[in-house]
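Have a look at the structure below, then the notes.
Not every chain is included here, but those present sit where they belong.
Chain nomenclature is as follows: A, B, C and D, assigned in order of appearance, with residue numbering initiated at 1 for each chain independently.
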Amino acid sequence: MEFLVRFETHLPDSVDDAERKRLRDAERARAMELRQDGLLKRLWRVPGRRAVVGLWEAPDATALHDALASLPQFPWMDVTVEALATHPQEA
Amino acid sequence: MEFLVRFETHLPDSVDDAERKRLRDAERARAMELRQDGLLKRLWRVPGRRAVVGLWEAPDATALHDALASLPQFPWMDVTVEALATHPQEA
Amino acid sequence: MEFLVRFETHLPDSVDDAERKRLRDAERARAMELRQDGLLKRLWRVPGRRAVVGLWEAPDATALHDALASLPQFPWMDVTVEALATHPQEA
Amino acid sequence: MEFLVRFETHLPDSVDDAERKRLRDAERARAMELRQDGLLKRLWRVPGRRAVVGLWEAPDATALHDALASLPQFPWMDVTVEALATHPQEA
């Protein structure tokens, strides 16, 4: 089942530059794993914002939540999830 | 996977009383079938409105859509769907 | 009478990890008591968020408020309550 | 238990003046009965609008819904209900 997931990340000012870099690298590494596992299928940037739209595939919303919560920046992400149904033209 | 589904039904004025009754009876009959099939688990009325909140269970959003679209009043229903994840306290 | 209750919890950054763990354990323990007392009937996680949707049963809104306010994380919870009426199909 | 109920009534253009008068008289008569039964406690007009705010008392949301649905203009009313808890200063 596919989901459209939108999130925007705001690290607090108290996170210093070294930690920011470490978090971003870890985020990218974890995202790569989720791509290899087939959970994360596409990712787009919302122009002008620290926000992304992603196309995810997971057996259900619980598995999707676990995948999202495994991202290192998850504690600072504001996430909204939209469940998608298959369109008859693609069935 | 469970879904919280909210819908409000507004039959157009052109539907006469006999057709209204027929539609409501058919709606109830179809809802009973969906309960027996385990898709529709609970239904509440939003007080003061022609709206209901329901707890549904379906393998995915496509199966949920098909169940909703099988309701006789579906063409006149405004529906919103929220995907639910299992809470760790209930896992 | 049943209520649909939605809440999202944001502990401030000043709460350290030990206190966070203590609060979560206390929250879970209190939730278990509220389940045993029949006030808390179901709990779902909103995927991607630190938010839950719950089905509660209480004699009235005052008793519901007292139950919610007894949760250890209540001071940091943003709560919305929706009163539910019995659906004729379930009466 | 008390509820704050807000509704706005829009009779369709197809309702002629005689029927409008009949509906308003019936509405007033039914409201009087609901006051005598203790369900309807106060009613205010929202200035400039065909809308009212009311203070209602009912055992639960189901009884409140039945009272609202007994109003002759209910099919043309857009209603929102807010459950109220007792304030400690009034307990």
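Annotations
Basically, a contact is a pair of C-beta atoms (placed from the backbone, for glycine too) under 8 Å apart; a residue touches a chain by one contact, two chains touch by 3 or more.
A quick note: this is a predicted structure, and the numbers were derived from the prediction, not measured.
The complex is a homo-oligomer: 4 chains are shown here, and the full assembly described by the structure file contains 10 identical copies.
Everything that follows uses one rule, which is that only the chains that are shown with their structure count from here on.
With angles rounded to a multiple of 5, the C-alpha fit of chain C against chain D returns 180 degrees of rotation. Chain D has its Cα centroid 27 Å from the Cα centroid of chain B. Chain B and chain C have centres, each the mean of its CA atoms, that are 25 Å apart.
Residue positions of chain D with contacts to 2 or more other chains are 3, 61-62, 64-65, 81. Here the touching chains pair up as A-B, A-C, B-C, B-D, C-D.
Residues 1, 3, 60-62, 64-65, 81, 83-86 of chain B touch chain A in their complex.
Residues 3, 5, 7, 12, 14, 61-62, 64-65, 68, 77, 79-81 of chain A are the ones touching chain C in the complex. Those residues of chain C that touch chain A in the shared complex are 13, 45-49.
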